[in-house]
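I have a structure here, written as structure tokens, and I will follow up with some questions on it.
With one protein chain removed, the remaining protein chains of the complex are shown where they sit.
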Amino acid sequence: MEWSWDRIPAEFVVTNVMLCRGGTLAKGRGFLHVRKGRIEALGAGSPSHEGIPVLDAGGMVCAPGLVDLSVHFREPGNEEKETVATGSRAAAAGGYTAVVTMPDTDPAVDNSGMVRYMIDRGREAGLCRIFPTGAISPGRRGEAMTEFGDMVAAGAVGFTDDLNPVANGNLLGNALKYAGMLGVPIITHPEDQTISGRGVMHGGYWATRLGLAGMSRAAEDAALFRDIELARAAKGHLHVAHVSTKGAVAIIRRAKDEGVRVTAAATPHHFSLDHARCRDWSPLFKTNPPLREADDLAAIAEGLADGTIDAIATDHAPHTATEKEFQFDQAPFGVVGLETALAVGITYLVRTGLLDLGQLVACLSERPARALNLPAGRLEEGAEADFVLIDPERPWTVAARAFRSRSANSPYLGETLTGRAVATFLRGRLTWRDEDGAGAS
Amino acid sequence: MNFTEKAVIMNAKEMNRALERMAHEIIEANKGVDNLVLLGVQRRGVSLARMLAEALRRVENIDVPQGALDITFYRDDLSRLGPSPKVSSTEMPFDVNEKIIILVDDVLYTGRTVRAALDVIMDWGRPQAIRLAVLIDRGHRELPIRPDFVGKNVPTSQREIIKVKVEEFDGKLEVIVGEVGEA
Partner (left out) sequence: MILRSKDVLGLEDLTAEEILGVIDIASRFRAVFDRPVRSVPIMRGRTVVNFFHEPSTRTRISFELAEKRLSADIVNFSTATSSLSKGETLRDTAENLAAMKIDMLVIRHSSAGAARYLANVLACSVINAGDGPHEHPTQGLLDIMTMRQRLGDLRGRKVTIIGDITHSRVARSNIWGLTKLGAEVTVCGPPTMVPSGLDRMGVRVEYDLMRAVADADVLNVLRIQLERHASRSFPSNREYHRMYGISTDVVKKLKPEAFIMHPGPMNRDVEIASEVADGPRQVILDQVANGVAVRMALIYLLSGGDPGALAPAAAQA
């Protein structure tokens, strides 16, 4: 039977692919057999499948659907920036089939009703799996604990107050203990705000030169150290949402060696861009944690390579064009990342020789899924057929109008990156196809 | 743009003779040099004013006060010319009020420089009278301005350029006519 992109059949075989799983890229060509939304079989070679439609992938890499541990979909409350539907579209276009949403919506996701709402909105969009996190404290005010148990029952996969780091150590310690009992992590953005103060970028030469208030590494390292000691004492699971300093990498490495249950992620911008990018005061480079220095970037790449950092998470943070027209010190923190993460990884980690493609794919799929115990990111027999076909050689230029996200506040605008998701499948259904995707025909 | 020299229209001797004659005319017109001051327009007008002063001294044996006028900040063609990187200074070592000022410039052309010079003088005070002395009048006036003392009338085309050379800046005394064309 002929393959048709217009009508994806319930059963089909993708042939002529380079299977990428378990941190390794297969040496030879292989196949993937999908049936009723599940992976029926996969492996090397190209066994005959009489009467089943065949998609010849032309040598594309076939990877597990990517998993993002940190996205801000802004719904409800700031639908002008993003919605669950537009965010899901962006995720699919980036090769993602699962995302973990942050609870910093308005109102915040701080009760089971909101958790269910997020899951329902994700289902309606139908383009990727939504795993919501809940807030640690009502309204993310850092005063008391939310109903963790109720929210976990509704589907929450962890708890975080995100950019409002919990200042009260006792509350965070209790949250770690309580979440530990429920088998879910506490996710933190380590920042001692009494240290970072009114900082808007990394504290260093460029902040000095540009006359912008700096955020020192100490703000992140000190807060992380506290969070880890609380996790050690609570025997809970701490997940660090986005590591940006060399010190933080070292602290996590040691904690892991000592048996503390800590996992961590880093964003693509923190291993690819340094603070010099702020030199023209473009708010597209304003992130929290801020873009740091060359040795921090190197430490993060090393942390990803040796497993100290479990995952690459985008921290996808859409903002409207208007907000990014504000002056640097007035503009909000954050950049979009879902549609560029894979290419930034290939461009800055694989093509530079810091990671091989197998490792990168694992950092974007299997390792994040494992870090947060998510039923996703598995390319194996019997698993749901979430996968992505990747052209790792394909150069493309990042253009604002091409974003599927409702926002285009990307620090890579105008940059030519290499590697792209050419087709994304969720439960065997096509959620994204690159229209000029050469090869997969 | 390149400048092609076409002819020398005055040599040093002729220039000196013309200035000598202008000095006599000035004395004649003012019935002496009392109350008279010379004000040269930067930069070559200043040299000519000095030469005129020397001529006056030779004739009347008296030193006429001299000043220098920079008109850069008074031009009306800033947008066409752009700001000048060569701004000279105005030197007014006397009170202009109630003086008879002989304004001295090298070439009189559209009259805009003189217009600007009059404005500068007015900002310094209220002279009794202002007279205009130019070495060359080349015509093509754009303003109702007329010289009182002229060294030489030289009919020109608008493409032509008159260059007055003086010792201080050019190392010699002469007046040449040339043409500017696209290279």
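List of remarks:
The letters A and B name the chains in turn, as written, and every chain counts its residues from 1.
As a convention for this text, a contact is a pair of C-beta atoms (placed from the backbone, for glycine too) under 8 Å apart; a residue touches a chain by one contact, two chains touch by 3 or more.
Keep in mind that this is a model prediction, so the values were computed, not measured.
One chain is not displayed; in the complete assembly it touches the shown chains A, B. Looking at B:V8, B:A29 or B:V87, the residue that reaches the missing chain in the full complex is B:V87. In the complete assembly, the contact with the undisplayed chain comes from A:G211, out of A:G211, A:G259 or A:G414. Looking at B:R21, B:R57, B:R75 or B:R131, the residue that reaches the missing chain in the full complex is B:R75. Within the whole complex, the absent chain has one touching residue among A:Q330, A:T352, A:T397 or A:T416, and that is A:Q330. Residues of chain B in contact with the chain left out of this view: 1, 70, 72-75, 77-83, 85, 87-90, 92, 107, 109-110, 112-113, 119, 122-125, 158-162, 180. Of the residues in chain A, those that touch the hidden partner chain are 203-212, 214, 280-281, 322, 325-330.
The rule is short, and it goes like this: only the chains that are shown with their structure count from here on.
As a whole-number value, the distance joining the C-alpha centres of chain A and chain B reads 78 Å.
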